[in-house]
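Here is the structure we will look at, set down as structure tokens.
For this depiction, one protein chain was excluded, whereas all remaining protein chains were kept in their positions.
To keep things simple, chains are lettered A, B and C as they appear, and every chain counts its residues starting from 1.
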Amino acid sequence: MDNASLFQCLLRFGDNTLVLGHRISEWCGKAPALEEDIALANTALDLIGQTQMWLGYAAEVEGADRSADDLAMLRDVWDFRNILMVERPNIDFGHTIMRQFLFDAYHHAQLTALSRSSDPRIAEIAAKSVKEATYHLDRSAETVIALGDGTDVSHAKMQNALDLLWPYAGEMFESDDVDAQMAASGIAPDPATLRDAWDLRVRDTLSLATLNIPEDNFAHKGGRTGARHTEHLGHMLTQMQWLQRAYPGAVW
Amino acid sequence: MDNASLFQCLLRFGDNTLVLGHRISEWCGKAPALEEDIALANTALDLIGQTQMWLGYAAEVEGADRSADDLAMLRDVWDFRNILMVERPNIDFGHTIMRQFLFDAYHHAQLTALSRSSDPRIAEIAAKSVKEATYHLDRSAETVIALGDGTDVSHAKMQNALDLLWPYAGEMFESDDVDAQMAASGIAPDPATLRDAWDLRVRDTLSLATLNIPEDNFAHKGGRTGARHTEHLGHMLTQMQWLQRAYPGAVW
Amino acid sequence: DPTERAFQERIDAGGKIEPKDWMPAGYRKNLIRQIGQHAHSEIIGQLPEGNWITRAPTLERKAILLAKVQDEAGHGLYLYCAAETLGITRDEMFEALNEGRMKYSSIFNYPTLTWADMGAVGWLVDGAAIMNQVPLQRTSYGPYARAMVRICKEESFHQRQGFDIMMKMCAGSEAQKRMAQDALNRFWYPSLMMFGPSDAESVHSAQSMAWKIKMNTNDELRQKFVDQTVPQAEYLGLTVPDETIKWNDEKGGYDFAEPDWTEFYDVLAGNGPCNHDRLETRKQAWDDGAWVREGMLAHAAKKRTAKVAAE
Partner (left out) sequence: DPTERAFQERIDAGGKIEPKDWMPAGYRKNLIRQIGQHAHSEIIGQLPEGNWITRAPTLERKAILLAKVQDEAGHGLYLYCAAETLGITRDEMFEALNEGRMKYSSIFNYPTLTWADMGAVGWLVDGAAIMNQVPLQRTSYGPYARAMVRICKEESFHQRQGFDIMMKMCAGSEAQKRMAQDALNRFWYPSLMMFGPSDAESVHSAQSMAWKIKMNTNDELRQKFVDQTVPQAEYLGLTVPDETIKWNDEKGGYDFAEPDWTEFYDVLAGNGPCNHDRLETRKQAWDDGAWVREGMLAHAAKKRTAKVAAE
């Protein structure tokens, strides 16, 4: 296991939470109900908090005198390692909550495994985060069920969201050399091993939601390796990184 | 007449065309018809070309070793001097073309006057630009008439656009010390003097468009003095200035 | 009227009115207006800050801002609940807001243009809000007073966070200092307006004060705010944009210039810099969210039916 791989692995964790946290934060003040405003802000807050821990550790591992903020605010798209799904635009509440659910089910399984990591720092961050992820998953699953099994309109919108997002789910379970190294040294599970738990939870919830899982298992990829993000990430960064780019070195 | 005032005056010209040109360019590939795609791209192109001339001259007048690109890409919101109307979001084609018409009618009158400026450089830029503005005005007026006098739906949308934009028209005719100096030295007309020609053209066109001019003449202001822009400008700049902010000093 | 007299005596004696108690129609109506307006202000108040969440300069600042708007939504929730005890539903209040029949604080019709505005909003706007809210913890209507207790605790925390942003800006680069001064320039007078026009011109004041729905006059609170804020501005090294400001030994407070009340009435009439955009954003959110609320209701109804069938 080399440090460069561990750094990549930590970026993958931290960029997922950073980018999804940012997307969720775009809802501020615009949710369908006050309770959803609060819940979305809460989710975003948890994810940004987790980002501070993951990227903070990533920065230490890198040892290049960069901070978590430097990593968040001063990398361009190609250096981001989040999966494509989390950078997809919100579109509507249905897409937002479906994406959240598909991610939460993965995140929960991932953090559960990571809380047994051979790297004590990772185990500690995961143990803290898994409590939040459990809550997120309960809530997003419940909402997906309610809207899937709600009115005809809400059902159609949720099915539409599922159809659009499904090709972005497969990337969560892709593995490469970095993952192999992490798995070999007991630092992080091979993502492929998380698929069964995810499948079970997702199939169960979507069935209660009366939604049909698409049959085509084609999977978009390129986010977690950085090979090819979507066009959406660059636009997100123009906002996210604006102040740090415009006023380099300032203290806020 | 001092250079600082001339600089401000030129920023007002150049920021109007820069910001409106940018807004129009957001339509790329998304207009209601291919002919409109072409016309909008053409308008944006003309406005960006005019921006190069105005801000180029502004940079010379300032004499602080900044280029037109520096002015466009490296100022923050408070240093922009465009009127608020041009930074309003596009919303839909109706708003876009109504804003264009209200601006074109002003721009045409302004450039006509400026082509007689005592400053030969300004006169030259205005003489070039007024031909483009004439074409823009003919086209936007024609479109406003067609859509105002089209279907009930298009009429309602155009009336809605007019109602929303009307409070942003008054700022075009505001004057301050800078304008007074420019008028006194024959460099630029006092904006207030452009109102009659504008009124005539606007009333004529809107009447053909069967649209009602709002009675309230309340006018938003703060753009051309920089005192208070809208929240929209800052978001525009995150995109517009991204590359120059992210890669300072690079040559493109 | 003896009932009305007893009611007033109870208030005068410092007692609390509870939802099931008798109350004059005017008391109820005024409270609904006031609490509803306050609740709406928390909701609309999310927008000017939400405008910078996606541009927060550091992860920590983003987290703090998120927590703050989350608190504001929570305050909205407490307040809508308090208003609901008076016989109006939250949805009715939302609709009244969307249709312009209910107001929200005029301050949120001003734009947030730089990061320093996140400091100024916390420092000045939350600061002014607290001036109003602290005494309202002693208001006569029980649910309102109890909501205020919870709110005040969080608001003063927000104000300190805002001041902390200002301190960082004022200790920062030239551009940051300029940003901070610019934010103060833009938010000073609108903050003074938050207390409303002089009581002489205020419609609801006398009766509201007798009912202890309003605890202080607008001018008292404004003076208190100025007296608190001017030294803070000095501490920050910023200049309050009022050349007439001067300590007045005799009254033990600062003399200061009145805000431009024409602007205030323009904003009230819908002509503030952001009235249209704020309301449009809320209406859009409400309309876009209709299918979600309906879906959730439909699902809840199905669950109830299933439960009844199973019993």
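In this text, a contact is a pair of C-beta atoms (placed from the backbone, for glycine too) under 8 Å apart; a residue touches a chain by one contact, two chains touch by 3 or more.
No experiment lies behind these values; they were computed from the predicted model shown.
Colleague: List the neighbours, among the chains on screen, of the chain that has been left out.
Modeller: Counted over the whole complex, the chain not pictured touches A, B.
Colleague: Any idea which of B:154, B:193 or B:225 touches the chain not displayed?
Modeller: B:154
Colleague: Which residue, B:51, B:110 or B:159, contacts the hidden chain when the whole complex is considered?
Modeller: B:51
Colleague: Please give every residue of chain B in contact with the chain that is not shown.
Modeller: Interface residues of chain B facing the absent chain: 18, 22, 25-26, 28-38, 41-42, 44-45, 48-49, 51-52, 55, 68-69, 72-73, 92-94, 143, 145-147, 149-151, 153-155, 157, 239-240, 242-244, 247, 250-252.
Colleague: Footprint of the hidden chain on chain A, which residues?
Modeller: 76-78, 164, 167, 218, 220, 222, 227-231, 233-234, 238
FYI, only the chains that are shown with their structure count from here on.
Colleague: Report the topology of the inter-chain touch graph, choosing from line, ring, star, complete and other.
Modeller: Shape of the chain contacts: complete, all pairs touching.
Colleague: With centres defined as the mean C-alpha position, give me the chain B-chain C separation in Å.
Modeller: Inter-chain centre distance comes to 36 Å.
Colleague: Take the average of all CA coordinates in chain A, do the same for chain B, and state the distance between these two points in whole angstrom.
Modeller: Those two chain centres are 42 Å apart.
Colleague: Multi-chain contacts only, two chains or more: what residues does chain C have there?
Modeller: Touching at least two other chains: 55, 175.
Colleague: Where in chain A do residues touch two or more of the other chains?
Modeller: 239, 242
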